[in-house]
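Note that one protein chain is taken out, while the other chains of the complex remain in position.
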Amino acid sequence: MLLSVKDLKIQYKTRTGIVHAVDGISFDVPEGKVVGIVGESGCGKTTAVRSLLRVMPPVASYAGGEIKFDGSDILKLSEREMNDLRWRDIAYIPQSAMNALDPVWRVGNQIIEVLTKRGGMKKAAAKLRAEELFAMVGLEKKRLRDYPHQFSGGMRQRASIALALALSPRLAIADEPVTALDVIIQRQVLDTFSRLQREFGLSVVLVTHDISVVAYVCDYVVVMYAGKIVEKGPVKDVLTSPSHAYTIGLYNAFPELSADEERELSPIEGGPPLLLNPPEGCRFRERCPFAQEICKQEPVEVQVGPEHFSLCHRAHEAAEMREQARDPAVWRGVVTA
Amino acid sequence: MPQAIEPMGTASTDQTAAALLPHLATAPRRSGLIAMLGRAGNAFWRVPRESNYAKVGLIIYLIFALTAIFADQLVHYEPLEILFADNYQLRRNLPPTTDHWLGTSYSGRDIYSQLVMGTRSALAVGLTAAICVVAIGTLVGLVAGYFGGWIDNLLMRLADIALGIPFLPFVIVLASFMGAAQSNVVLGIALLLWPNSARVIRSQVMSLRERAFIEAARVTGAGKWRILFVHIAPNVLALSFLYTSVAVGWAILTEASVSFLGFGPSDTVSWGYMLQDAYASQALGRGQYNWFIPPGLCIVFVVMAGFFISRGYEEVLFPKLKG
Amino acid sequence: MSTTRRQFLGTSASAALIASLAGVPKAALAQSVSPVRALTLYSRAQAANPQQYQAAELIAQAWGDLGLDVTVSGLPQNQLSDVVWYNRDSWDVSMWQMVGRPERSDPDDFVSNLFHSANIESGYNFVGYSNPEYDRVAEAQRLVVDRDARQALIYEAQDIVNADQPYVFLVYPTKSYAYNTAVFDDTTLVNQPGLGIKNFLSFIAVEPKGDQKDLIMNVSNELNAINPYYISGAGDSWMTELIWDRIMRIDADGLPTPWAAESVTWNDEGTLATIVIRDDLSFHDGMPVRVEDMIFSLESPQRAGVAPMYKPFVDPIVAMEKLDDRTFTVELAQPNAAFETSTLSKVNIVPEHIWAPLLDALVEGETAESVLEDSRVGSGPFKFDRWNQSEVVLSAIPDHFAAAKVDRVIMRVVLNVEASLGMLRSGELNFLTDYTGDPQLLKDAADADDSIAVVDVTDIGFQFLGFNCRRAPFDDPAVRRALSFAINRRLIAGAAYNGFGRPANSHVSPALPFWYNAATEELPVGIDVATAMLEDAGYSIVDGQLHYPAGMTEQY
Amino acid sequence: MHDEILLDVKNLSKSFILSRSLGDVINGRHPQVDAVNDINFTLKRGETIGVVGESGCGKTTLGRMLLKLIEPTSGSIDFGGEDISTLDRTDELAFRRRAQLVFQNPFDALNPHFTIRRSIYEPLVNTQVPEEQHDQLVADALVRVQMDRMLHLLDSYPHQLSGGQLQRVVLARALVLKPDFIVADEPVSMLDVSVRAGILNVLREVRDTMGLAAVFISHDLALVRYVCERTITMYMGSVVEDGPTKDVINRPLHPYTRALVQAVPVPNVIQSHEPLALTGNLPDARNPPPGCRFSDRCPLAEDICRQSRPPLRTVEQNRRVACFKVPEMTAGTA
Partner (left out) sequence: MKYVMSRLLYAILVLWIVGTILFFMFRLMPGSPLAAFIDQTTTLEQQQALIARFGLDKSLFQQYTIFLQNALQGDLGQSFFHRRPVTEVVMEALPNTVILTLSGLVVAYIFGVLAGAYLAWRRGSTVEGIGIPLALATRAAPEFWLGMVMLAFFSFYLGWFPAGGANSVGLEYDSEWTRIFSVDYLHHLTLPVLTLAIYLQGLPLLLMRSNMIEILQEEFITMSKMKGLGSRTIVLNHAARNAMLPVATAFALGIGSAIGGNVVVETIFSWPGIGRLLVNAVSASDYPLAQGAFMIITAVLVAMNFVADMTYHLLDPRIRHAASN
């Protein structure tokens, strides 16, 4: 296992109290595989993946757990060792490359900076390498001389991918890499990304809120809700037989181009709970049409298939729930608050 | 011309809607303006609670305001009265005593009384000038930012011109042209300082203008003046307030500088006047720190209080805004 | 006319007395008399002249006790001139000053000009004082060549002014000068009446003790020109005096004595002077000083529009004639007692070869005042070296007949009075020639530092308050006297001038001891005296406000 | 549903003039961008049209023009038989009452200084609806957007609400005037997936119950399919395809529409993805390719495509397309 996260907890100190943004998550990333992390905004997925690089806002802190990368615990490394590991082993592809690239540096120079400062290359060699990288992601080399604002959104994401691949890392963390893009561009970037992932044998943690992106590029999926992992497993298993009410709900809320025309979409009413003071028991309970008395107790992870786990008290009834969930009426009127 | 809209809904929805009616009728429906003022008031009081800067600034202002209000009770002498000893000698250059807390000036005047009375003119000049500056700035910013086009062009070129005029020299020339009066200093400040707030408010308005809720107002039929003053203006009020608190400082500094250079009125005691008097009367050489340090410190405190307040409000209300 | 006035005043005064005896309440009386309007007392702005402003405030306070409502208004110089000097009819009372200049060491300038009725329209008599008796005396003293006879006339002029009080004289300022005793031998300094140690004679006589052979003095104003045809301010005239010689110069006793001339002799009528010039004089460019240069110097200002400032000085001349290479005559229309002081000691001797072409080249409307003549060639004991914005440097001419003992004279512009004092202390200045600050501080500095010596001198000029004698109630000498007597001059001297001024009551300063009439000093002073005088003149103070005698009303 | 034409768009164009660079001045160029280029279509009462295309294709500009928020450069828009460009203030108010907008970003669409209540009442005040009707109309609107159980939110301020709640408020505000027509500009793109469906369902319901005509702007065909009967595809300011949604999605005629359909990701691992039959990026709008604007990315492009612009032609009943290559394609797939 290249990366193995165990019971990771991250807290935010705020004016009003401590927020448990990430509350004991565990997942693995096998060599050469793409693991998708899906969830609504604010569920802690970005915090979780940024913590893999030990880059967090000042108010955030680790509150437990371990992050094993290639056998060593990232949380125990010195800053120097960590810096050595960063980008050489774990690279990052940001959501908005517009903000992630230094606006006053030419894009090429930002790639060269990494190659020289971190990769120990000579400037001339770095330049050639940058051109190579640009070619790989489908950008013209003359674009190296441009500033980030001169790029279109798709080009910027491509540049970010080039930047991430500069030192041939083993793991890439991609945080919503195509969210801001139009469908066609999104698809093109994803295609490029997948191709390079395979070529490099890269392991990837890909954060997204879009199940279809997961379906398109991931091998494994981790579903997060309110700071916890509610379901995880191979993409095929999770998407064909979702075993947590939340996953089922997400699936039913998602409009599909090819699905049965008259099928009514079902929203999950309400919003995720405030992490400052989350409800006891299952955190999805208040929005869940299948919630029962037992759900007020803390759920435990249940294995529902090979490598497939669910954090639902009623995981064993998943097939039934999936059936019932097809009726939009089930989803209506859950929330009264 | 009010125009009625035909209700048209399905029977079932009508029923539910009818059930809502009493809730709508009984729910508190504060008039927009009061609600808005209430909200602005909340923000006003919220900031000092959240920011120490604002708190300190407001306390300093409060102290000076109280001093100005009760100045008559606080002073022992007329600030411009020339004081004599029994032997017809001036009570000049006295060190601080119980009778003259800060001593007396070269011309035999009580420095403490001048300092206290100076608070009045400082606040008067500061506040009137700041209000003029920000009122002009806000109005220009609103109009230029919202209407754009040639109006914007015209107003911004005016702003360029105003910014192209050296500020202090202009106020000096104006004071000597229109006569040495604090009102002329205020006029000079108002004429030249508005572009700063106008520019910021304009850009704020321009970004607000592109905001969806302004488009929403348009698409729901609001007229342009209504959009400008009901929808946009409240959003820049806090910014105006911010500029007011800074402008108070600039105005006081400017008045002091003008007075110091001898272009201020000689019949109104202000801190700048005191410093000018001290400088011209060689207080520096005489080492009369009791004379020229206190007025300077007062200026520093009042101006700094303005900076503190604006800083506090900026921190709390516009964390992203750059100074 | 004055008789009728006095009778009239007498009647109204007795009317008031009768009324009060009859038990008529004063308020009832007030109905028949009208109050004196509120007055504005003009002064220089406090910043520009704090002493004057303060004196004005003290006066306003004192007059308040007489029932006058007086506001002090401090104005910048130009605005004050505008109100008082150029619009002579519209003001009531104003502070003013007359400054001492070397040529004023003859009393003629003040005696003839200040109060002569011919000057009411646009001349020096801006207060509009008119007294035929005074005019007669003022004219007469000019024509009397005999000094004692002239002295009697000058005394009489002072008595008339003292009686009529067109001005409230306040003080003859005491000027303080300081120098560095470590640098200069103080026995060599010349103290001239009215001018003190800062004078031409001092500058050439003072002997340096050690290596510092530069005389470094200060001036507190910017200079605008150093031009022999122009007087712009105090500072540049000190320089012109050193660069350009004059036919005569004022000696230490205050009286003119031949300088560039070997002799100046007059005919018996006092209308023709024969002047023999020295033979050892040359201009700084090496050209000798000829009789022609002298005549040119006296004649050229007479030309229309050449030197407006010098024209009055040379106006008395009707003819000049060169007798030989060293002798020429100057003829006056009538005897002129002040001619030596204000003309022969005043007019700069300029090189004709430089200035004649320049004057010929003047175009219509231009004067010599505006000609920038950079070489500034004169024949004086110092020649001009350079002038940048902050200092003027002159260097001594060793072979001048009155060669200076110092090598250079440097005049430094120091606008800040505190800085000038600091520079004196630090030795950057060794001759404090222009000190406008607190004299006490200078004294303290001298006490603290052995090498600083201070010399005080009473000025020829004086500080005063002018009444606009054209306007009621100041057209009434009784009112002027009363208001004047209400002012305690000792208080003013002490409080406004910090004790550095001598109480004044005449337009001839005690700095000119021969001409000064000491009898004028006896003045009754006090609010009681003033109140009594006003009531005698028929005025009344009702409810704290001064009222005119019955029947008189304001026309303003 | 209805046959009456509500909206008739004729030759509608909008170009934005850009500031000139020095090069432009020297070459005498007046750079401009044709955001919308000669668009014609009609909208029947109660009909919902989806407008799809990538960002920058002009769909937002089109929507704003339909609501008289942007003045067209040329062409006309008739609404209920009247040209909306010539409305006076009274008529404009009447038009505003009938045509409303639902915004993309609910976090930005409400005045932060207004309470929710005030925002919902605001259109009634602005368009001078008699006051006695206000409560009734608001009640109706609240019911329609299923906010009748969230009355306590009325006195909150926007920052206190979640995105889904805000978008319902925005919908309520648009519906409170009981308009005949709304433009919904990407109404769910800023929302979390879990709440999107709620908004889409409201839109579907008001379409059905109020007989509302709508233009639904989106880049996501899946959403359009869920709400709209008819779909228009736009590319660089022009309509390239127009037809019933079902047909357009199942059998796209224009190669660009086809790429769009292919690009829509599927939340489904079973269904395989077709490779994308398209290359390159969007060309610079200031220098569009000559001929067919899509020619430089089109896998089918031939010389003619690069030389002249294909007109929008009716090729089947209810279907129009702007492509020279279409007849062959229809022959192939029909």
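Labels for the chains are A, B, C and D, by order of writing; each one numbers its residues from 1.
Keep this in mind: a residue touches a chain if its C-beta (ideal position, glycine included) is under 8 Å from a C-beta of that chain, and two chains touch if they have at least 3 such contacts.
Just so it is clear, the structure is predicted and the values come from calculations on it, not from any experiment.
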Next on the checklist: Using the document's definition of touch, tell me which of C:Y124, C:W266 or C:F514 contacts the absent chain.
Outcome noted: C:Y124
Checklist entry - Considering the whole complex, which of C:V414, C:L442, C:A478 or C:A511 touches the chain not shown? => result C:V414
Item to check | Absent-chain contact - pick from B:L21, B:L127, B:V143 or B:I293 | outcome: B:I293
Checklist entry - Who touches the missing chain here, B:V173, B:M206 or B:L237? => result B:V173
Checklist entry - Residue-wise, where is chain B in contact with the chain that is not depicted? => result 157, 160-161, 163-170, 172-174, 176-177, 179, 249, 253, 256-257, 260-263, 272, 275, 278-279, 284-285, 287, 289, 292-293, 295-296, 299-304, 306-308, 311, 320, 322-323
Item to check | On chain C, residues whose C-beta touches the chain left out of the figure | outcome: 48, 76-79, 81-82, 85-86, 122, 124, 214, 216, 222, 224-225, 231-232, 305, 308-309, 312, 365-367, 369-370, 372, 386, 388-391, 393, 408, 410, 412, 414-416, 418-419, 422-423, 426, 428-429
Checklist outcome for this item: Residues on chain A facing the left-out chain by the touch rule are 50, 53, 55, 82-88, 91-92, 94, 96, 99-105, 113-114, 117-118, 147, 149-150
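The rule we apply is simple: only the chains that are shown with their structure count from here on.
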Item to check | Contact-richer chain pair (by C-beta pairs counted) among B-C and A-D | outcome: A-D
Checklist entry - Hey, how far is the Cα centre of chain A from the one of chain D, in Å? => result 31
Item to check | Separation of chain B from chain D, taking each centre as the mean of its C-alpha atoms, in whole Å | outcome: 47
Item to check | Centroid spacing, where centroids are CA-atom means, of chain C and chain D in whole angstrom | outcome: 91
Item to check | Residues of chain A touching at least two other chains | outcome: none
Next on the checklist: Residues touching two or more other chains, restricted to chain C: which are they?
Outcome noted: none
Item to check | Touch-based graph of the chains, sorted into line, ring, star, complete or other | outcome: line
Item to check | Contacting residues of chain D [partner chain B, same complex] | outcome: 67, 69, 89-90, 92-94, 96-97, 99-101, 103-105, 108-115, 117-118, 122-123, 126-131, 133, 135-140, 142-144, 148, 151, 154-155, 157, 170, 173, 177-178, 209-210
Item to check | Residues of chain A that touch chain D when the two form their complex | outcome: 40-41, 152, 154-155, 182-188, 190-191, 209-216, 235-236, 239-240, 249-258, 261, 264-269, 271, 328, 336
Item to check | Partner chain C, residues of chain B touching it in the complex | outcome: 80, 82, 84, 88-90, 92, 106-108, 176, 180, 262, 266-267, 276-277, 279-282, 284-286
